[in-house]
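The complex is shown incomplete by one protein chain, all other protein chains being positioned as in the whole.
Think of it as A, B, C and D in the order they're written, each chain with its own count starting at 1.
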Amino acid sequence: MKYAIIVAEFNKEITDGLLKGTLKAFKEAHVKQSQLKIVHVPGTWEIPFAAHMLGRTKKYAAIVTLGAVIKGETTHDFWINHAVFPALQEIVEEYMIPVTLGIITCNSEEQAIARSRNNKENRGYVAAKAAIAMSHLVL
Amino acid sequence: MKYAIIVAEFNKEITDGLLKGTLKAFKEAHVKQSQLKIVHVPGTWEIPFAAHMLGRTKKYAAIVTLGAVIKGETTHDFWINHAVFPALQEIVEEYMIPVTLGIITCNSEEQAIARSRNNKENRGYVAAKAAIAMSHLVL
Amino acid sequence: MKYAIIVAEFNKEITDGLLKGTLKAFKEAHVKQSQLKIVHVPGTWEIPFAAHMLGRTKKYAAIVTLGAVIKGETTHDFWINHAVFPALQEIVEEYMIPVTLGIITCNSEEQAIARSRNNKENRGYVAAKAAIAMSHLVL
Amino acid sequence: MKYAIIVAEFNKEITDGLLKGTLKAFKEAHVKQSQLKIVHVPGTWEIPFAAHMLGRTKKYAAIVTLGAVIKGETTHDFWINHAVFPALQEIVEEYMIPVTLGIITCNSEEQAIARSRNNKENRGYVAAKAAIAMSHLVL
Partner (left out) sequence: MKYAIIVAEFNKEITDGLLKGTLKAFKEAHVKQSQLKIVHVPGTWEIPFAAHMLGRTKKYAAIVTLGAVIKGETTHDFWINHAVFPALQEIVEEYMIPVTLGIITCNSEEQAIARSRNNKENRGYVAAKAAIAMSHLVL
């Protein structure tokens, strides 16, 4: 069973923390490095394209998405979220693959730091745990 | 006639209450445990994936969705709702199956507790009643 | 030429008024009871499922949707509207059928009452008139 | 080369002004009346249905949409815009036809009047100019 992780480079100091959380959760679940595919994209906006490319390979049991969208002076962050979150659910639908959410949408840098620290509230950690659970879902 | 119930584990103390309400409504309608399929997912974000998997089996007369999205410090809750609610309507469209709504979107823990208590305002109870009604819809 | 009317039971005192307005408009246009199909669903959330079922029969010239979504303490009403209104436009697209709007989205009970009274501002009346006009559209 | 114009009747005093602006722009571009198809619908909500019907004929180089959605006491206007604007982009996608925007979304009657006067800021005028430009787009 292989998993894909898509990491946005934008706000790299935050998304590095999210990636560490993700890798920690996979390690705890005895998922090996060789079972993980990590893809880097410039920003959260570009995550859906990578998810489409990965989803259609049918090689992955789930996709973890990692990004940090922090509220700025303009509404740029709002409109990115507005389009990206539904696009991720469309990927779920199109490829029948679980896509879990390590994209944090914060009002401040502080909030982003708090959600990317080395603990169990790290959103990358939570998203990886969700991906593992979803890939084992028995229906 | 079988029904599927998807329960998000996040805010488990609340969603447990919603599930109890759902089971109570099915019991009142003389639907047996053996006619119910209960699926647990990590959070509300993961409900659409499970709904797709259940919908495409064509085995269920309706799907009840249970989750508790409570407003936090960030806009995380907003963007989950933004993508998940339309995704549920897409499942309705794609599989022609009624999907009813026991996902509560609250501004506080108190509001969530009030909507998951053992009474007829319990949103899981209401959603199960809607699922039963919709599965008997004559057109 | 047949018309379908979907009425949400939730806030029944209001939607009963909307239905009366709808029937009045059809009567004024000399559309007979036998040309009308009335379908009751639990709430506005369930309107799209019924609309899909009716739309795909290809038997109706238009669908009138009647519901009353009133702002409450939580954002429940917001997210229902968020998903239901676009879902109705998808039904227009999928079955090439006019779907008109007698779903009122109000900030208070008073506003809902004002829009469901026995007059020409009754939103059910307006929606039925729109359905009749659209079913006679010459392109 | 033929163009279609869809005009919402609601707030007719405003949309009449928008239509005049549209016709003026087409006249300035030496597009004849015989090249124009004008379709009247009850309100902005009904514009997408007409656009689908026109789009699928493949007879028009572009569609101009004219409507006036003015903020009222309820959120009715908000939800109409919420569903109609994306529906117009879906028409673009489905029929590969430019659909331009003469639907004004105003906070007051005054704003609507200001955007439907006999000048170059008239939104119908602007939308027609955009339709002409798009129909001549060389790629």
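Quick note on the criterion: a contact is a pair of C-beta atoms (placed from the backbone, for glycine too) under 8 Å apart; a residue touches a chain by one contact, two chains touch by 3 or more.
In this text, all values refer to a predicted model and were calculated from it rather than measured experimentally.
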Contacting the left-out chain in the complete assembly, out of D:G55, D:P98 or D:G124: D:P98
From A:A29, A:A87, A:A114 or A:L137, residue that would touch the chain that is not displayed: A:A87
For chain A, residues in touch with the removed chain: 37, 39, 41-43, 45-46, 48-50, 52-54, 57, 73-76, 78-80, 82-84, 86-87, 90, 94
In chain D, positions touching the absent partner: 71, 81-82, 85-86, 88-89, 92-93, 96-101, 104-107, 111, 115, 129-130, 133-134, 137, 139
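In the analysis below, only the chains that are shown with their structure count from here on.
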Most distant chain from chain B by Cα centroid: D
Distance from chain D to chain B - Cα centre to Cα centre, in angstrom: 40
Multi-partner residues of chain C (at least 2 other chains): 82, 86
Chain-level touch network, classified as line, ring, star, complete or other: line
All pairs of touching chains, each written as two labels joined by a dash: A-B, B-C, C-D
